[in-house]
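All protein chains but one are shown in place.
Lettered A and B in written order, each chain numbered from 1.
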Amino acid sequence: MSILFYSVFLPILGGLICLLIPGRIKIVKEIIALLSSYAALVLGILIFRSGSAVFVKDLGFLTGFLKIDLDLRADSLNSFIVLFIALFGFLITLYSLKLMPGKERSNEYYAYLLFNVGAATGAVLSNNLLMMLVFWDIVLLCLFGMLSTGGMKAASGSAKKSFIIIATADFLMLLGILLVWYMTGTFRIDVITKTPFAGDLKLGAVAFLLLACGALAKAGSMPFHTWIPDAATEAPVSVMAFLPAAVDKLLGIYLLARIVLNLFAMVPWLGIILMFIGAFTIIAAVMMALVQHNMKRLLSYHAVSQVGYMILGIGTGNPVGIAGGLFHMLNHTIYKSCLFMGSGAVEQKTGTTDLEKLGGLSKTMPVTFFAMLVAALSISGVPPFNGFVSKWMIYQGVIQFAGSPATGGAMSFLSWLFLVAAMLGSALTLASFMKLIYSAFLGQPVNEPEGSTPVKEVGWTMWVPMLVLAVLCIVFGVFAQIPLRGLIGPAVQLKFPGVPEALRLSGLWSPTLATVLIFAGLIIGYIIYAAGKGTRPRTDVSYIGGEAPRGDINRFPGTDFYNTVREMKGLSGIYRAAEKKYLDFYEWGIGFLKAIGHILFYCVDRFVDWLVVGVGRLARFFSWILREVHIGALPTYLAWCLIGFGIILYVLVR
Amino acid sequence: MMLIYVLCMILFAIGIYGIVVKKNLVKIIISFCILDYAVNLFFILIGYKKDGIAPIMMPGQDKAQFVAQTVDPLPQALVLTSIVIGLGITILMVAIAIRLYDKYGTFDVMKMRKLKG
């Protein structure tokens, strides 16, 4: 089936053409980029429709010599991921048309973007582990290239950092792949699937963890996450929306799902390791997100935090959990891309992503506001949006894992702990997104400096992708059975045949019904609100002793969100006292959490960062010590020899 | 008999002590020679036999008696080689020590520390 081949190489060809076209004829470049990403999307749909396809091409010398062949196979797990890679490729291309022109080096940008689509498709479709790694590393190189197109001085620094972290993980992955080869004698995923290797469990566990390292680093989970927030502030926002939020997550979680579903037979304790990483990532990253003031940085910490859910879900190793993890991956790419795009829109129109300098954008940028609001509610796991459904499934997976007889007492206890962590993480996500939405879009507008152009809604090429994604959030939430049956179910069936029945969410939750109920609740709420409208207090310009109000002093930036919450209008006096107490408690609690967030930020995040830098320093320090020891004195050197002889003699004769 | 071995080992120890502790190039070379002699002596002692005769077989000598009486000739041959090697090294050491004295103006090995780190 040559559509597989075209779906990989058409975008790459388009990218090459884009690279060759001189930068001046921008419009041709944009058209080619758009066309080839559209073609990729169509091919993605075709592949998904066909469900399974095989394309094997002998690479002559390479195959005979190195056992690398171009062996592309679509199955139910990777075909929907291909579809989504292509979809995001297309949407981002569309979105970039307006965003990129101002930036430096934008002529390379589309090439990297298209290479990325092709290589990511190739990595997902590859049936040969070595070939997968080749594509995988092309994605890495493109990431490096795209991050460095940021044009800022620090961008190349953060690009280098990302490169080193991920390249190290890829090296580990290579070791893992070779270990798998060592144990099974083949690189072909389908062969390995059919003949699961028995025997050396230790070696298997090492191989599993090495491969998982590669997957986790790509997905940006802790402890490989520090590059994401650093990159976020400096890279172009469309890059962030495309790579760390979408493609890298898809790839990383795909690989994780692949090794859990196909390559290895999971043992509970390996699952526990994954789940621990997941739960820790959720809590730690969300705490750090709470204390960020930069929109992009905040979003990128959430990108880390949400990976935790996926890993948690997949780590359970049971159908519901894995399905939840995969579904969450899908949902996350949707809403996180939408959020990044929104922040890009805000940045383009206001020139900043610093939350303290933003406010009141809901009036001037309504579409962006709507899309961001929907996405924010989704990521926080508020019903009826898609994030809720997938999180709910993950919780169920964890509960099943805890209750299954294979897990002993301690493991069961741990997984209950993970469940609590995941739920708490969800609540904290909501808290931090309330801050984001409120301070950027609600609250007081920023006082425009004289003569600056007023903020407007962004152009259609930018808001259409956002809107599409926002609508997807709602659709996937309300009609969750559609993606679950159509996309996720077949994938999970790879390992657990006949499972779709089990995938039916157990009793408590029916998205459609819940949606109706929620809307009913909203309507009732509105009626109450409308009925009470008459009692609304009067609003007026604030009186400050006769002086003209000065915005920069009197403005309340949205980061003072929790103070503002206290002054929310429309609450009657009866509730005020109670509310105050509640608020005090809330403040106290939030303050406590913030403190933990700060501690975590400095102790974990910066610590890991410091570790990367610090290991280098430490090595140089030891090097210095050792060099000081080599004083150049012959008697000293001879003494070392004698001491060495003494030690050897002792060990041997002992 | 044992005493000779012990003395030989003491010689060895003296050599080691000198080579590690002494700072003067000449003394280091002398210590090395002592070390070399100690090992050579040890080798000779292996072949030594009390009241042994030289391992040269005279015409008409009884073979069994000769084997019983003679000292082991092999270590002697080996020691000759070893002495030559030791001589070569000693000569080279002395030559380089002289050159070093020209360059550094001293025999103190602690002052020859341009190479370090």
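In this text, a contact is a pair of C-beta atoms (placed from the backbone, for glycine too) under 8 Å apart; a residue touches a chain by one contact, two chains touch by 3 or more.
Simple rule for what comes next: contacts and distances are computed from a predicted model.
Trainee: So one subunit is absent here. Using its UniProt record, which name fits best from "YCII-related domain-containing protein", "Iron complex transport system permease protein", "NADH/ubiquinone/plastoquinone (Complex I)" or "OmpA family protein"?
Mentor: Options "YCII-related domain-containing protein", "Iron complex transport system permease protein", "NADH/ubiquinone/plastoquinone (Complex I)" or "OmpA family protein" narrow down to "NADH/ubiquinone/plastoquinone (Complex I)" for the missing chain.
Trainee: In the complete assembly, which of B:L11, B:I30, B:I53 or B:L78 touches the absent chain?
Mentor: The missing chain is touched by B:L78.
Trainee: If the hidden chain were put back, which of A:L179, A:I259, A:A289 or A:M365 would touch it?
Mentor: Spelled out, the listed residue whose C-beta touches the missing chain is A:L179.
Trainee: Which parts of subunit B are in contact with the chain that was left out?
Mentor: Residues in contact with the chain left out: 12, 19, 25, 28, 32, 35-36, 39, 42-43, 46, 74-75, 78, 81-82, 85, 88-89, 92-93, 96-97, 99-100, 103-104, 109, 112, 114-115, 117.
Trainee: On subunit A, what residues meet the omitted chain?
Mentor: With respect to the unshown chain, the touching residues of subunit A are 65-67, 130, 168, 172, 174-175, 178-179, 181-182, 185, 187, 202-203, 206, 616, 619-620, 622-624, 626-627, 630, 632, 634, 636-638, 640-641, 643-645, 647-649, 651-654.
We adopt the following convention: only the chains that are shown with their structure count from here on.
Trainee: Quick check: how many Å separate the C-alpha centres of subunit A and subunit B?
Mentor: Each chain's C-alpha centroid was found; their separation is 73 Å.
Trainee: Mind listing the subunit B positions that touch subunit A in their complex?
Mentor: So the residues of subunit B touching subunit A come out as 16, 19-23, 28, 109-110, 112-117.
Trainee: In their shared complex, at which residues does subunit A touch subunit B?
Mentor: These residues of subunit A touch subunit B: 627-628, 630-635, 638-639, 642.
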